[in-house]
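A single protein chain has been removed from this complex, and every other one stays in its place.
We call the chains A, B and C, going by the order they appear; numbering starts again at 1 in every chain.
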Amino acid sequence: MHYETLFQEIHRELQLIGEIGQVADYIPELAYVNPDQFGVHLTTVGGEEFAFGDAEKRFSIQSIAKVFTFVLAYSRVKSTIWERTGLEPAGTPFNSLIQLEYDKGIPRNPLINAGAIVICDILASELASPKENILSFIRRITGNQSIDYNSKVALSEKKTGYRNYALVNLMKSFGNIKNDIDKVMEIYFHICSIEMSCKELSQSFLFLANNGIVPYSGERILSVSRTKRVNALMQTCGFYDEAGEFTFKVGLPGKSGVGGGIVAVHPEKYAIAVWSPRLNKKGNSYKGMLFLEEFTTKTRSSIF
Amino acid sequence: MHYETLFQEIHRELQLIGEIGQVADYIPELAYVNPDQFGVHLTTVGGEEFAFGDAEKRFSIQSIAKVFTFVLAYSRVKSTIWERTGLEPAGTPFNSLIQLEYDKGIPRNPLINAGAIVICDILASELASPKENILSFIRRITGNQSIDYNSKVALSEKKTGYRNYALVNLMKSFGNIKNDIDKVMEIYFHICSIEMSCKELSQSFLFLANNGIVPYSGERILSVSRTKRVNALMQTCGFYDEAGEFTFKVGLPGKSGVGGGIVAVHPEKYAIAVWSPRLNKKGNSYKGMLFLEEFTTKTRSSIF
Amino acid sequence: MHYETLFQEIHRELQLIGEIGQVADYIPELAYVNPDQFGVHLTTVGGEEFAFGDAEKRFSIQSIAKVFTFVLAYSRVKSTIWERTGLEPAGTPFNSLIQLEYDKGIPRNPLINAGAIVICDILASELASPKENILSFIRRITGNQSIDYNSKVALSEKKTGYRNYALVNLMKSFGNIKNDIDKVMEIYFHICSIEMSCKELSQSFLFLANNGIVPYSGERILSVSRTKRVNALMQTCGFYDEAGEFTFKVGLPGKSGVGGGIVAVHPEKYAIAVWSPRLNKKGNSYKGMLFLEEFTTKTRSSIF
Partner (left out) sequence: MHYETLFQEIHRELQLIGEIGQVADYIPELAYVNPDQFGVHLTTVGGEEFAFGDAEKRFSIQSIAKVFTFVLAYSRVKSTIWERTGLEPAGTPFNSLIQLEYDKGIPRNPLINAGAIVICDILASELASPKENILSFIRRITGNQSIDYNSKVALSEKKTGYRNYALVNLMKSFGNIKNDIDKVMEIYFHICSIEMSCKELSQSFLFLANNGIVPYSGERILSVSRTKRVNALMQTCGFYDEAGEFTFKVGLPGKSGVGGGIVAVHPEKYAIAVWSPRLNKKGNSYKGMLFLEEFTTKTRSSIF
C-alpha cells in the first residue's frame, strides 16, 4: 500500500478542525517551538518508507525515551526489574504520589516518570558510563550516529523538575533508589532531552515490530517473547492516564512525549511516528492521536 | 494446527505446580465448587473446535457477563455511553471508591463493577424486559437456547452485595444512576449468575474475533471498528488490577470472572475459554492465567 | 455579666456584612426555611438565661443530634465502642469513603455521618425501642416533653440519603454494622429530623458544662472524666473539616448541624446555642460561627 496519499488526506481533514491544544510550556525550549509543525513517518519491516510534512525535523522526544531505557534495562537485567517496578497502568495522574506511598516506593510501571527514574537507577548501577551507553544504544538501533542529548533542555528540566525530585526522594525514602539522587536524575533529565525526527523514531522502534531484531543490521535486541511484552507494556502504560483511550481509538501499542511526538508499532508490519506539538489536556499530542486514530481506522490496521 | 495435544501438554506441566489459590467463598454456591476441575475450549472463526477436560461443564461466569451487557448497550446506545463511564484502566482495587468520588460518580470503565452497574442502568432504560432481553442476546450469539440465570446465585449475590450497594448508592448520589436502585441491581446480580461452559463461552465471544459477525448465523452484532474497540477495552480493563500483567504475559484481549473462568480473543483467528476455580490474589483464575500464558507463548499467538 | 446587650451588639455588627451563604437545599423542608432568622440562647450552670432573636423557635437540629446518641451509647456501652469507631478528626470531606475503605469500615470518629451510623447500630442492639428511648433521653436532659421527631423530614432524608446508604453498605461489607441496614437507617434518619430551639439546645447541652450532671434535675448522665472526654471529642471532631478553624477562632467545644444551628459549651460555665440558616462552604452556619468567634473574643472566654 502506498501510504503517502492517505497521510495527505488525513492531514487535510485535521486542518479543518483548527488549532486546538497548547504546547508544553514548563521550560522555554518547549514553549518556543512553532506549534503548527506537523510530521509523520512510517517505516515497514521490509524497509519501505512513507513520509509527510516535517518528517525529518528533530524535536524533543521527552517521555518516548523511556521505552529506550526500559528496553536497555530489560535486555540486561533478568528478574529483579519487576521487584523494583510494577507493570500495571497507573490510573489517574492525581494518584501518582499516593500510589507510590501506598505501594511503598514501587512505581506502577516503568513508563511513568517514577518508573523511568527507577530504570535510570538500575542503569546507573549496570552501566559503566550510563549517559554515553544509553546514547550509543539509541544510535545503534536507529543506525544514526548524530542523535544526541540537548544539554540546554536537560538543564531546564533539572531546574524546574521539582515534582520529579519529589518522586525520587519519596522512592529513596523507601529504599527503591540505590544510587545518589543526583547521579540518577542526571541520567533521567538527559534522556528526556534527546532530539529525534519522526523518521528516526520510526526507524528506532522498528525492531519492536520485527520480533526484536533491528532490520537494517540484523542485531537481536530482545527475544521474541520479550519483544511482545514490551509492546504489551506500551499498550497498557504508554499514554499516562489516556492509555485506555489510545488503545480504544488507535489500537496499536505506542508511546507519547510532551514534545508532541507519538510512536506506534504494528507487530510484524511497521513502526509509525507522528509529531504535532499542541497537546490535549492529558499531555498527549492532540493531532497526533487523531491522526493515528484515522490512520488505523481507514487502514483497518488496529491489532484488535 | 491441532491444539488438543498442546492443551494436554500444558495441563500436564501445570499439574506439577500443585494446587495454589482459593476458590471464591463469599457465597456458598461458589465456595462449594470442586476446585480441581479444569476445562479449556478453543473455537476458530473457521468453525474448528478444540477441547480438553471439563470443557462442557457449566460454571458461574460472573464478571465475564459484563462484556455481554456492555456489547448490548454499545450496539444500541450511541454517544451517551461515554458520558456515563470512562474507558481507562481502574488502577488499584483500593481506589475503586475514591475514584468514583473524585470523578463524581463516573466509573473508570464499563468492565469494573461500578461501570457494569451503570451499563445495567442504561439497559434498564433501553430495554423492555431487561433480564429477558439480555438472556436472549446471549443465547443468540452463542446459538444455545438453554443458557440461563441461576436464581439461587443471584439471590446470594444480592444478600451479600453490600459493597456493590455502596457503589450504586454513591453513583446515585451523583446522579449517574437513573432508575430505581432495586431495578438496576436486580439486573446486575442476575447477569453475574449466568452459567456457561468453556465451549459456550468460546462460541459466544467468537464474533469479537470475527469482525463483529456471529460466524454460525452471519448476524452482525457490531461494526468492524466497534468490534476492535471492544477488544481494545478488554485488553486494558478486562482483569481488574491485573490487566497489565495479563496483557504482558498472555498478550490477548480477554475477560475473567471470580467463578474461575477466563475468555480470550485472537482477532481474525479464535476465541478461547479456560476454567479453573482456584483464584490468585487479584481474583483471577490462577491456572487459567498460567495456561493462557503458556499457550500464547508456545504458539507465538500474542497479538503483540 | 449581662450578655443580652453583647448579643445585640454582635448581631448588629453581623448585619453589616450582608447575607452570605446558602441554606441547605437537599431536602425541601430545609430549603424553604426563612434564611434570615437568627437566634441565640445562653444558659449558665447556675441557671441564668440570656436570649436574643428567634431563640425559642424550633429548627431542624440535624447533626447536633449525633452528640445525644453518642452520649447515650457512651453512658451504656463500656469498652467496645472504640473497637467500632475511632476518635480522630476526619480530615477532608473528600476522604470520607477512602478512609472508611482504608480503615476497613471503622469510621474516624462518632460525630461524622459514618460514625453516627455505627452509634445508631450500637443503640439498635442496646435499646428495646431505640427511637422512643433516644427521644425520651433527649427530653429528659432538656426537661421538655414536647421535643419530637419531624417524620416528614426523616422521610425526605431517607429518600435522598444515597451517600449515607453508600457509607452504611460499605461498613456492612466490612462487618461493622450488626443489625439490618433498614433498621439502623430508620434510627439515623429520625435523629437527624429532631427539632429544637436555641433555648432547648443550650439547656440540653448544659450537663456537659456541669461535670455530667443535669443541673435542673440533679441526674448524673456521665462521670466527670467521661464528660470532659465528650467535650474533647466535640473540640476535635464537631465541625466536619472545619474543626481546626472553629477551635482556632471560637475556642470552645461544640457541634454544628446543616439546619444552621451550633451549640458550644464552656466547661463549668455555660452552654450556648446559636441559629442562622445560611451555611458556609463547609456546611456550618456562616453567621453562627462568626457570632461565636466575636462572643468568645469579646468575653475572652475561649478555654485556651
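Note that a residue touches a chain if its C-beta (ideal position, glycine included) is under 8 Å from a C-beta of that chain, and two chains touch if they have at least 3 such contacts.
Everything quoted here is computed from the prediction, not taken from an experiment.
*Asks:* Shown chains touched by the missing chain?
*Replies:* Touched by the chain not displayed, across the whole complex: A, C.
*Asks:* Which of these touches the unseen chain: C:S75, C:T236 or C:N280?
*Replies:* That would be C:T236, which touches the missing chain.
*Asks:* Who touches the missing chain here, A:I81, A:L97 or A:L155?
*Replies:* Reading the full complex, the residue touching the unseen chain is A:L97.
*Asks:* If the hidden chain were put back, which residues of chain C would touch it?
*Replies:* 86-92, 94-95, 99, 102, 108-109, 224-225, 227-229, 231-233, 235-237, 241-245, 247-249, 251, 253, 267, 297, 300, 302-304
*Asks:* Which chain A residues would touch the chain omitted from the figure, given the whole complex?
*Replies:* 94, 96-98, 100-102, 162-163, 165-167, 169-170, 172-173
The rule we apply is simple: only the chains that are shown with their structure count from here on.
*Asks:* Compute the centre of every chain as the mean of its C-alpha atoms, then state which one is farthest from the centre of chain A.
*Replies:* Chain centre farthest from chain A's centre: C.
*Asks:* Just the number, please: Cα centre separation of chain A and chain C in whole Å.
*Replies:* 55
*Asks:* Averaging only over C-alpha atoms, locate the centres of chain B and chain C and give their separation in whole Å.
*Replies:* Distance between chain centres: 47 Å.
*Asks:* On chain C, where are the residues touching two or more other chains?
*Replies:* Not one residue of chain C touches more than one other chain, so the list is empty.
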